[in-house]
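Here the complex is missing one protein chain, while the rest keep their positions.
And then chain A:
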Amino acid sequence: MSIASPINLILLSLFVVLVYWHFRPKQPVTLPRGPPPVVFRTYTPKTLLEFNGVDGRPVFLAVRGRVFDVSPGRNFYGPGGPYENFAGRDASRGLAHQSFDEEMLTKDLSGPLDDLKDLDADQLENLQSWEERFSEKYLVVGKLVAEGDPEAPKS
């Protein structure tokens, strides 16, 4: 009768494996990192223009100086959508007038921003409700300033 018989050795090694399995160091869980945050930028009408959703680029639009990333609503605001005219543009006047026409946009991209001084109370309320809806749904990724503004990025 000996301790070092094959069956005993087998049981012993099984035991060692079990002990290791029980006490083995457990790696803490790590989650994959989320997408990196978008950097807040200052746009001018000209630099905003390229974010019109063509070729899979993001869709931005500006309301009263705030630039919203409306890419999640690409079907509406992107190319082919009912609001496509606003993509990459200052949409304040159009939203206030509830009109999606070309003439609502500021033609002169190097000129000052639309000051919206001529809007009546109803239109301002319209604009306000649009802005609130955007703030709830979309991310503000930058602000819009006129070309030549001291805050405008130097190109």
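As a convention for this text, contacts are C-beta pairs under 8 Å (C-beta built on N, C-alpha and C of every residue); 3 or more make two chains touch, one makes a residue touch a chain; residues count from 1.
As a working rule, contacts and distances are computed from a predicted model.
A chain of this complex does not appear here, and its UniProt-recorded name among "Glycosyl phosphatidyl inositol protein transamidase complex subunit", "Protein SDA1", "AMP-dependent synthetase/ligase domain-containing protein" or "GID complex catalytic subunit 2" is "AMP-dependent synthetase/ligase domain-containing protein".
Across the entire complex, the residue among A:L12, A:V54 or A:L124 in touch with the chain not shown is A:L12.
Not every partner is drawn; the one left out touches chain A at residues 1-3, 5-8, 10-12, 14-15, 18-19, 21-23, 25-26, 28-31, 33-41, 139-141.
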